[in-house]
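Below is one structure, written out as structure tokens; the observations come after it.
Incomplete set of chains, arranged as in the complex.
We call the chains A and B, going by the order they appear; numbering starts again at 1 in every chain.
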Amino acid sequence: MNEALFTANNLWIMIAAVLVFVMHLGFAALEAGFVRRKNTVNILFKNVMIISIGLLTYYILGFNLMYPGGDPGGFFGFAGFGLSMPEGAAGLIEYADGGYTYWTDFIFQAMFAATCCTIVSGAVAERIKLGPFLIFCVLFVSLSYPITGMWKWGAGWLDELGFYDFAGSTLVHAVGGFGALAAIILLGARKGKFTKEGINPIPGHNLPLAAIGVFLLWFGWFGFNGGSVLSGDAGAVSLVFVTTALSAAAGIMGSFVTSYILFKSHDLSMVLNGCLGGLVGITAGADLMSPMEAIAIGFIAGIIIPFSVVMFDRLRLDDPVGATSVHLICGIWGTLAVGLFGDLAGIAQIGYQIIGIASIGAFTFTFAFIVMYVLKITMGIRVSEEDELKGLDIAEHEMSAYPDTNIGVENYAMSIQ
Amino acid sequence: MNEALFTANNLWIMIAAVLVFVMHLGFAALEAGFVRRKNTVNILFKNVMIISIGLLTYYILGFNLMYPGGDPGGFFGFAGFGLSMPEGAAGLIEYADGGYTYWTDFIFQAMFAATCCTIVSGAVAERIKLGPFLIFCVLFVSLSYPITGMWKWGAGWLDELGFYDFAGSTLVHAVGGFGALAAIILLGARKGKFTKEGINPIPGHNLPLAAIGVFLLWFGWFGFNGGSVLSGDAGAVSLVFVTTALSAAAGIMGSFVTSYILFKSHDLSMVLNGCLGGLVGITAGADLMSPMEAIAIGFIAGIIIPFSVVMFDRLRLDDPVGATSVHLICGIWGTLAVGLFGDLAGIAQIGYQIIGIASIGAFTFTFAFIVMYVLKITMGIRVSEEDELKGLDIAEHEMSAYPDTNIGVENYAMSIQ
């Protein structure tokens, strides 16, 4: 491959990595906006720690667990701790058929890795203890995520089977969602969410922050999906841009229409989550769909969101930011959609997709459940009732997100508890 | 053209599309910051819907209205619903002389399209009904914007005449501004803005949000203007970066100096709008100007802003975010500046520019006025007095942007009404 094409291809994957990095800010803003002000510092702190843990453990362990090399078709492999660069400039250029360098490969994949914990952090917000959560993250991102990731992207058994997941509707989003599900089952709902009288919505404290988060996630998704082409190929990347954007737009529309029909409401958090649902939904097949199919997938994801939110509420599973609806349910939907729409559609493909979701789901849920359960019976995973009432910002961090307006707010907070 | 150059060119237009996407976040943040807290959810909701409507209608209709192909020099054309990709890989590569793919062309133009409604949404904030506004957006973005856009960028009659508008001072910004003007004339001012005693400034509720919005708009503008080169040509794009940045910087300085001289004030909203004025001003000729000319154009745009804000207030036209000053007045200024400065300057060019502004302005204003008028006499376009007092967040969305601090604020809100 000539140097100019190599430079251009590599450039795109590096830029895509930077865009995926922005998704961590997107998640931080979204989650901060959707929790109460008394838990804002805590959620920001967790999201700052997650990107640190994600990058460091992926360097130490994760990358070589996810891409072990060796024979294809396996369940597990490990190429050793740390990174070992292909020898010399020639090795560097030849790496990955000249599409990008070893370092580019690492940084792009590393930015993906931390995402799965960020998804969990939203679902367990406002009641989990900081220490156990960070331990959970270390294990989840350094072991669980790369092992199931290897099954498909590391040329493992699901890849050989025919399972398809272009940029990670299952491998990233549903994995985060399964982890979140295990965690919230063990953790229980926030105080006051589910009472004998019914379900009490606990609105987030800062909707502009949540909206900023969603726009930044969409922004980053152009790198998440577009970078997953793994080259700057003009036709492939630009098609992925179109399907990604149209699916997000259709997700907004789907949630808008559905919320209006179901609840006669124009709920901002629904259209925001509809947008994310559309993005998660298109992720598995963003390179396979026509624009019209992308719109269909996104629109259906948008319809799913309000139903899913109601379903989790009815199941008394408390998820303050809707992460399970967005990432788990729409992740499953998007993975199945590869069997229903686009170039691979067919009954056999539906089978492969179901096997992929089920096997990755079973592994991830079990892993997360066991880790959380052990943490629960040893350290405890939930803050005390008093700390939950006070808020985690004061209880865990002895600080407040907006200290100089707190006098009024604390009085108010007391009055509603 | 060789594959590497094609890849690099296409890459830049795709990245530029992503930067233009960020402008929607910029507008959302700016407008949310400049309205009162009781109308914040509403403005965010509208901006989320606009990007959805913009992308979907541009896919269905707008792209083929704006670029109909066929004979040049026309007033109207339509190449059919949906997108029809050039056949095969060869067609894809040859499309647009190898500069970028069909999909890249679509996504870059689609990101532009929704912008014109975002401009309107700021001007009509805090008093328009949600339903009629969304209907207006659908019609404005899918019909009015692409028809006048075709006159120049779709090789229509203005293009043949000699009218020049590089990246859309008129085609995008003034179009949004003319739509906004028609809307605010029909809608009337917010309660309490203009009274017998005089003009009451109604300050926005969150200036950091507004400042974030302006910085993000500037960020996105590098894609808006830089991408309008329609290739990654090193000399052309980098010159556009320089003129765009210097004009924005000079716009800030122009508004800073003028506000200080006029009002002895250091008003943050003036320098923020001065920055945007400089950006809108350079947009029509960003590829034609020297750095010094860019500074002159931006500085004059910065001077215009405070005068224009005062003028609209005197005319009792209420525009909460200053969108008409920034996008309409500075859009006209920037379009005229192409006849005064730079490579095309000359008396004939001034004539072409005036014809372009006048014809596009007349069409757009008329279109927007008629649509809004029909909506006014059928559905009504303005919320009730009671709803305006309560705020649109509660009235239209039954939610609040910052629910847990509302107790104090509502009391306060009552006290100032």
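Definition applied: a contact is a pair of C-beta atoms (placed from the backbone, for glycine too) under 8 Å apart; a residue touches a chain by one contact, two chains touch by 3 or more.
Since this is a predicted model, take the numbers as computed values, not measurements.
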Whole complex: how many copies, 2 being shown? 3
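In this text, only the chains that are shown with their structure count from here on.
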Chain A-chain B separation of Cα centroids, rounded to whole Å: 33
Considering the complex alone, what residue numbers of chain B touch chain A? 2-8, 10-11, 14-15, 17-18, 21-22, 24-25, 28-29, 32, 40-41, 44-45, 47-49, 51-56, 59, 82-83, 89, 92-93, 100-104, 106-107, 110, 130, 206, 209, 212, 396-405, 407-408
Chain A to chain B touching residues, read off their complex: 2, 4-5, 7-9, 11-12, 15, 19, 36-37, 203-208, 211-212, 214-216, 218-219, 222, 226, 232-235, 237-239, 241-242, 245-246, 248-250, 252-253, 256, 265-269, 271-272, 275, 291-292, 295, 405, 408-409, 412-413, 415
